[in-house]
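Only one protein chain is missing; all other protein chains are in place.
A and B label the chains in the order they appear, each numbered from 1.
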Amino acid sequence: MKSELAIKITKVKEVKRHTKKVLKGNTAAAEAAKICKATFISAYPITPQTTIIEEIASMISKGEFDAVSVNMESEHSVFAAIKGAALVGERVFTATSGQGLLYAHEVLHAIAHLRLPVVACNVGRPSYPWNIWCDQSDSLAQRDTGWIQIYCENSQDVLDTLIQAYKISEKLLFPTLVVLDAFYVSHTNENVYIPEQKLVDEYLPPRMVSDTDIDIDHPKAFGGLVAPELYDKFNRLFWQDMNKVEDAFNIVGAEFETHFGRSYGAIEAVNIHAGTKKILITLSSITTTARGVLQSNPDVGLLKIRLMKPFPKKSILKVLEKVNKDCILIAIDRNYLGDNEGALMQEIKRAMYGGSRKIFGVYAGLGGRDVPPTTIEKIINIDFNSPETEEIIWIDK
Amino acid sequence: MKTESNFLIKEENVFCGALSCRGCGWSLLVRHISNVMGTKTVYVVPACCFSIIAGPYPMNMLKGTVVHTLFAAAAATATGVRHSLDRQGKKKSAVVVLAGDGGTFDIGLQSLSGAAARNENILYICNNNGAYMNTGVQSSTATPMGAITTTNPSGKTSNAKDLMGIIAAHKIPYFATASLAFLDDLKKKLEKAKSLSGFRFLMIDSPCPPGHKYAPEMSIEISRLAVETNYFPLFEAEDGDYEITHFPKKKIAVSELFKQQGRFSHLFKTDATKLMNSYQKEVDTEWEALLEKVEK
Partner (left out) sequence: MNITGVFEVRGHARGGQGMVTAFDILAKVFSYTKNYEVQAFPFFGVERTGAPIQAFFRFSPEVILNRSNIYSPNLVVVFDEGLIELTNVFDGLAENGIILINTENPPSFYKGRAKNIFTVPATRISVDNKLGSKSLPIVNAAMIGAILKILEAGIDDAKAIIKKEVPNKPDANEAAAEIAYNSVVGLIDSAFTKSATIAKAVAPSYNDLPSVPYWDKPMSLNKTGTWRVLVPGYQNRQAPCTQSCPAGTDVRTFVKLTGENKFSDAYQVIYKHNPFPSICGRVCPHFCQQNCNRIGFDEEVNIGAIERFLGDKNASHQFKRVPILHKEKIAVIGSGPSGLTAGLRLRQQGYEVTVFESMPVAGGMMRTGIPEFRLPGKVLDQEIQKIVDQDVKIVLNKKVSVDELKNDFSAIVVAVGSHIGTNMNLANEEEIIEGIKFLREVKSGENKKAIRKGDDVAVIGGGNTAIDVARTVLRLGGHPIIYYRRTRQEMPAIAHEVEEAMKEGVQIEFLTAPVNIEKNKNGEFRITSVRMKLGEADDSGRRKPIPVKGSERKFTANKIIKATGQTFDDFVFTDKKVAVKQGEIEFVSGKNNVPVFCCGDMAWGGTIVEAIGSGNDVANEVNAFLRKTEYVKTERTNDVVSADQINFTYYLPTPGNSNPFKEVEKLLNDFTEVVQGLPAKTIVEEATRCLHCGDCYNCGNCFNYCPDAAIFIDEENRLRIDYDFCKGCGICVRECPCSAVRYQEENLVVTE
């Protein structure tokens, strides 16, 4: 197990044409916006996202970053502005968090169904009672808006994922929400390898403008009324394209590896083999701690979900093909959406529908509650074979 | 003898077939706006009657680019469009918001204020017909006191918001009122607004036969009466310098305007003197205040 993790880290170190910097996740996001050459940036301050736009403002004012940045008066307006800018053909970037994302919810639908390749960063925090700490209920509540959602584990992941996000968005014309955990990622300084600009440019050429963007010389209207029959048709087309995202995202990840030397896909499987008895399914920063706990639990595997929307069912089923039927799946949810099951649990159950595998859901770390290795161990040590064990477990420290 | 120059539109920049009611102020307004603005304009339209009038799929009433956007977000979307066009060197293409009173006075006020305060290079035009007409005549904060709407079936009990006051407080380069009965004046103001940069705002008093409850043929006459009674004075302010662009020739009581519209007819079923007197007083006070602003 150790060897697999070690290989990854070694690879990063060996990649050429990168500069190492110690960066927070938020700074990595700002850096990514710059090297992806976003041209229109708009945001509204909200903890714990604020440092992203502060970084960007600073880079722009120093002349390091050539982009237009507009300080809007609300997140609703932020998303409305980037919608307008994207429609004109600009590569746009924004970042928000919690209430801000919830406030912009209406616009998320519009952006998705206008098929705009918008990329936004969300630093996850919950809504109420008032809380500013790590949680994923804000972004997971946006699952049905038609955005691609990718969850990041660390600062390097944030940087790399944003580059891939533009790639996939502009390829399939869907917006992408890149999610990072509040504080555990957003405010954690760590090593980040920043690719040199030319390398990024080779991978991510400037945005191509299409028929579906504004062309002043060929006037059209966008986003008007559509009759029932046609509304149905347009949604069908949307759905057909959404079905292509998982494969395309894996290809984008593979191409990324060719360019930058770091491997990415819709999911990451760690220590999953025929002998694996339990698999922890995680999103973002908890994954790192789980990786650590796995070192001393060789029969426990880890399935990290990077692409949360659309849920990568095909990739997951493929990984689980080699696993024994008795292997138990445990989804760890850092979100509560007013329902019995957490979002990750729901998605996994959906993906596994019709199979006979045992699936459990665990709520852990809501509202920034810390999830140390002991908590992960506690999860692993639950007696899932006991008939007393309930399907959904709210874990304590 | 009048001549051909009386035809204010040389080439239509709208297509016929608009999905507007008979005698609609919106479609008339847009004819004149598009005539001045030209085809290389981007119109940003929040939810309002015009979102429908402009055309269901796959039609576009305007010979120009139209971005339909969310109710609350017209000025914000326009901001994004404006900066992006500028970045692409298309500085000459105007960005024009076409919003109703709901999207301006109410739900869109925040984004309007934001854009005005940032002095975005946008022309914002509010077609004020004094209620949510697209959804079937519900009160907005632009609805005049006393008017019947489906959400104030006994008549609205509060005053209409002084949006021009709010706009003035943003100290933008240009703002003006205009009426569809005074098309030369409207055209001049549109041309002036077009020639300036920064945030510009036009408030149009717009007739609405089904909403205000009168025969469609009366649209222009009622609009004119609103101006002639000083209920809706025509003025403009460039860099804060106010000018009145039409002085009524004779004083007409504001009740004459109200009597023409079914939405006020209940007021006249009993003695409306008291209410009309207070309305008249307010109209007179506002006019005096406007005169004072001009003199400053």
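Please note the rule applied: contacts are C-beta pairs under 8 Å (C-beta built on N, C-alpha and C of every residue); 3 or more make two chains touch, one makes a residue touch a chain.
These figures come from a predicted structure and were not determined experimentally.
Note that the undisplayed chain, when the full complex is considered, contacts A, B. The residue from B:217, B:239 or B:256 that touches the chain not shown here is B:217.
The missing chain, though absent from the display, is touched by one residue of B:12, B:162 or B:243; that residue is B:12. Not every partner is drawn; the one left out touches subunit A at residues 114-115, 173, 211-212, 218-222, 224-227, 229-230, 233-234, 237-238, 241. For subunit B, the residues touching the absent chain in the complete assembly are 1-4, 6-9, 12, 14-28, 31, 52, 54-61, 66, 180, 183, 209-210, 215-221, 224.
Everything that follows uses one rule, which is that only the chains that are shown with their structure count from here on.
Put simply, subunit B touches subunit A in their complex at residues 39-40, 42, 44, 51-52, 54-57, 60, 62-70, 72-73, 75-88, 90, 93, 110-111, 113-114, 117-118. Interface residues of subunit A, counted against subunit B in their complex, comprise 39-40, 42, 68, 70-74, 76-90, 92, 106-107, 110, 214-217, 219-227, 230.
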